[in-house]
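For this view, one protein chain was removed and the others were kept in their places.
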Amino acid sequence: MATLLAILIGVLYAAGVYLMLRRSLFKLILGLVLLAHGANLLIFTAGGLTRAQPPIIPPDATALPVSSADPLTQALILTAIVIGFSVLAFALVLFHRVYQTSGSDDPDELKVGDR
Amino acid sequence: MNLLLVLPLVIPLLTATFSLLAWRRLAIQRKLAVVGTAALLGGGVALLTLVWTRGIVATQLGAWPAPFGITLVADMFSAIMVVLAGVIGLAVAVYSLASMDEPRESFGYYPLLQILLMGVCGAFLTGDFFNLYVWFEVMLMASFVLLALGGEPDQLRGAIKYVTLNLLASALFLAAVGILYGVTGTLNMADLARKLSAVAEPGTMTALAMLFLMAFGIKAAVFPLFFWLPASYHTPPVAVSAVFAGLLTKVGVYALIRVFTLIFVADAGYTHTLILVIAGLTMVTGVLGAAAQHEFRRILSFHIISQIGYMILGLGLAGLTDSPAISTLALAGSVFYIMHHIIVKTNLFLVSGVAQRLGGSFELKELGGLYRADPGLTVLFLIPALSLAGMPPLSGFFAKLSLVQAGLGAEQYVIVAVALVVGLLTLFSMTKIWAEAFWKAAPADSPRQTLSAAEKRNLLLPIGMLAAMTVTIGLAAEPVFALATRAAEQLTDRDAYIRTVLGEPQ
Amino acid sequence: MNSLILKVATRFMLPLLLLFSIFLLLRGHNQPGGGFSGGLVGASAFVLYSFAFGAPETRQALGVDPRGLIGAGLLVALGSGLLAFFVGQPFMTGVWGQLDVPGLGELHLGTPLVFDAGVYLVVIGVTLSIILPLVEE
Partner (left out) sequence: MAVGMLTAILSGFVLAILAPGLNRMVRGGAGWLLALLPLGLAISFASHAPLIASGNVFSESNPWVPALGVDLSFRLDGLSMLLSLLITGVGALILVYAGGYLAGHPQLGRLYAFLLMFMGSMLGLVLADNILLLFVFWELTSISSYLLIGFDHERAAARSAALQALLVTAGGGLALMAGLLLLGQAGGSLELSTLLLQADYLHSHPLYLPSLVLILIGAFTKSAQFPFHFWLPSAMEAPTPVSAYLHSATMVKAGIYLLARLSPALGGTDAWFLSVTTVGGVTMLLGAWLALTQSDLKRILAYSTVSALGTLTLLLGLGGTLAVQAAMAFLVGHALYKGALFLVAGTLDHQTGSRDVDRLSGLFRAMPITALAAGIAALSMAGIAPLFGFLSKELSYEAALRAPAAAWITAAAVTANILLAAAAFIVGIRPFVGKAVPTPKPAREAPPSLWLGSVVLASLGAVMGLWPALGTDGLLSAAGTAVLGETVSIHLSLWHGLTLALALSAVTLIGGVIVYVSRGLLRRLASRWESLGQFGPARWYELVLLGLNGLAGGQTRLLQSGYLRYYLMIVLVATVGLAGATLATRGHLVKPTDWSGLHFYDVGLVVLILMATMGTVLARTRLAAIAALGVVGYSVALVFVLFGAPDVAMTQFLIETLTVILFVLVFYHLPETPALSSSLARGRDAVIAATVGVLMTAFVLIATVVQYQPPISEYFAEHGLPDAHGRNLVNVILVDFRGLDTLGEITVLAAAGIGVYALLKLRVGKQRGTASAARRSELAGGVDDASLPIANPMRKEGDVP
């Protein structure tokens, strides 16, 4: 499964990058979201996959059974998800405002002002 | 001791929280901003003193032993950076009192500034890789908002590029951390350093190091990853530009130096050569970019890039010499350069704001006559400008001198030549601003404005303070360089860092 | 979105969802849940409400300013971390106490739970200060 997920992560990154390179702010954001999914899955996969047993200590035990999933990667992903959401929300509204201001979805229209 | 390590995070967060709670009471927010940044500075100085006397200090948050919890570590380098964050925070907070417009103030400017400072300090102090990612995001999010705050079209255009490229950097960073954890099973930097030293064939890890190099390189605005910086830094209000210019890219540089002195050192011949090449290209492209500009803040923005090159030049040199003395000198040069640069560059942005107030524009074409009109501002510009160009006896001279000495010592003559020529071109850019904005007669139709006494105080006080620091760092370069040298010694002594964080190996 | 069904349903859903969110928060330390998911569920209750009744009504139902929630949440979270200093421990060290509740047995209460409550508040505050202005647009 890890291999399959590795390929999936690659596809998510590729799709995200491809969308970011399009001449559309909307697609740019879509791309960012896909990148975020890719990154989350990447941490998840790289940290080691364990099927089924969540990292919750059963009522009758005092320590986590050995077969459980790695709680640390999950905590990291949770943090990354929430941070990603904050960033995404801001980016969405920013792009929205840019659209309102420039009346265009094309990032090429924003090139003035760089030099 | 625990307290001192935590204060640089707690103080800004507390200030930000109270400012949030005092959302509609601007008078309180303003006072809080000054008091909070002053306290941050005080805390930073106390921390620096502690590290100076006691060596590297660390605290395990939540009392969980490293590497399991999160460790905050302060060596001289981090402590110096925290102090600088305090200095810049305070200067910009005071400057904002007179320069920030009320709408922005009423929409969270002050709490965001504090959050930015918190993120910056967190990045300097953390000893944990994922935590570093979090602080990067804190800093980044605050900077996104500050950059776009006000929603002027220019700001929005700049913000899009800034946000997109920085998010790409974050995605790279996050992926790299994830992979690193997958491979090593740890996130603590000291633990990573120890585990990676035991790896026999470092090649794969070098490839991973490249991801970090790129992720931090984007934040540090090195060639060819700097585009977001000139696209955005001239768009927000000056106070925001100034704090960005002083601190943000330096966090990237800090991370590069930290990672490539502590963790990825096994393949230095390869990685540090690369860093050296990047340093040279960064210096050259940045300064050429500046030469093509005719707007005050854009010139300054491109110069940031160029000077980032100098900062990582020391890092590159340090890895390419067999002599510990030269390695230390090179890193000390980098640290000293960062100290010098943060103060000088922030100050120049602050000056640009006053020039804009007086002359009504940032365009050099539309400015003029400041030499005649305002001798005080003239001096306050000349000091940081000449320092930036590396003129003795100001801070920039000694910064450049140390790097050049290290470069000659390491027999990297090409990069030394580049550094020197770029220094000349920097001087060229500064004289451009000088000749146009100060010497040239003011254009006939330019609006002449004067400053009220309160504005004068709040605008010129921080500028004067920073200028005084520039002069002091130059004239009293020895004690300041001693700080940098101690920082460099600690950076080269990885074992001390690892021992402090993890304790003695059992 | 002016459907009557939505409005009626929402009126019922709001307290239920809020209760559920607090439940998630409280049990989070031992079962799936916690400040994030709790906060998100709580926020979605109000988001749903705003779809049905519009933003101003929602603000009224909320009773406090969302930004106030953010500030309060940060303060709670930070305060829970700072508490450790008073018992001479490093920042964010958990301080735990036991509470004997008749019928439930011993309850462990500690600053990490308070911290989670801070997270909960921030999440609600932020989500609402993002969504509500957008709903108004």
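Read from first to last, the chains carry the letters A, B and C; within each, the first residue is number 1.
Quick note on the criterion: contacts are C-beta pairs under 8 Å (C-beta built on N, C-alpha and C of every residue); 3 or more make two chains touch, one makes a residue touch a chain.
Quick caveat, the model's predicted, so the values are computed rather than measured.
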Visible contact partners (per top-of-document touch definition) of the missing chain: A, B, C
Of B:35, B:288, B:465 or B:496, the one touching the omitted chain in the full complex: B:288
Residue, one of C:14, C:47 or C:83, that touches the chain absent here: C:47
Touching residues on chain A - with respect to the absent chain: 1-15, 17-24, 26-30, 33-34, 37-38, 40-42, 44-59, 62-64, 66, 68-79, 81-83, 85-90, 92-97, 99, 104-108, 110-115
Chain C residues that touch the omitted chain in the full complex: 28-37, 40-41, 43-44, 47, 55-56, 59, 65-67, 70, 73-74, 77-78, 81, 91-92, 94, 96, 108, 110, 112-113, 115-116, 118-119, 122-123, 125-127, 129-137
Contacts of chain B with the absent chain, listed as residue ranges: 9, 13, 16, 20, 24, 61-62, 64, 67-70, 100-104, 106-108, 111-112, 115, 118-119, 122, 126, 130-131, 134-135, 137-138, 141-142, 144-145, 148-152, 160-161, 164-165, 168, 172, 175, 178-179, 181-188, 191, 195-196, 198-199, 201, 203-211, 213-214, 218, 224-225, 227-228, 230-231, 267, 270, 274, 285, 288-293, 332, 371-372, 375, 386, 391-393, 397-398, 401-402, 404-405, 408-409, 416-417, 420-421, 423-425, 427-428, 431, 435, 438-441, 452, 477-478, 481-482, 485
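Just so we're on the same page, only the chains that are shown with their structure count from here on.
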Interchain centroid distance [CA atoms averaged], chain A/chain B, Å: 28
Distance between the centres, which are taken as Cα means, of chain C and chain A, whole angstrom: 24
For chain A, residues contacting two or more additional chains: 86
Multi-chain contact residues (two or more partners), chain C: none
For the chain A and chain B complex, residues of the former touching the latter: 20, 25, 28, 32, 35-36, 38-39, 42-43, 45-48, 72-73, 76, 79-80, 83, 86-87, 90-91, 94-95, 97-98, 101-102, 107, 110, 112-115
Chain B partner contacts - residues on chain C that touch it in the complex: 65, 67-68, 70-72, 74-75, 78, 82, 84-85, 89-94
Residues of chain B defined as touching chain A within the complex: 130, 134, 137, 140-141, 144-145, 148, 151, 153-154, 156-161, 163-164, 167-168, 170-171, 174-175, 177-179, 181-183, 187, 227, 230-231, 235, 292-293, 298
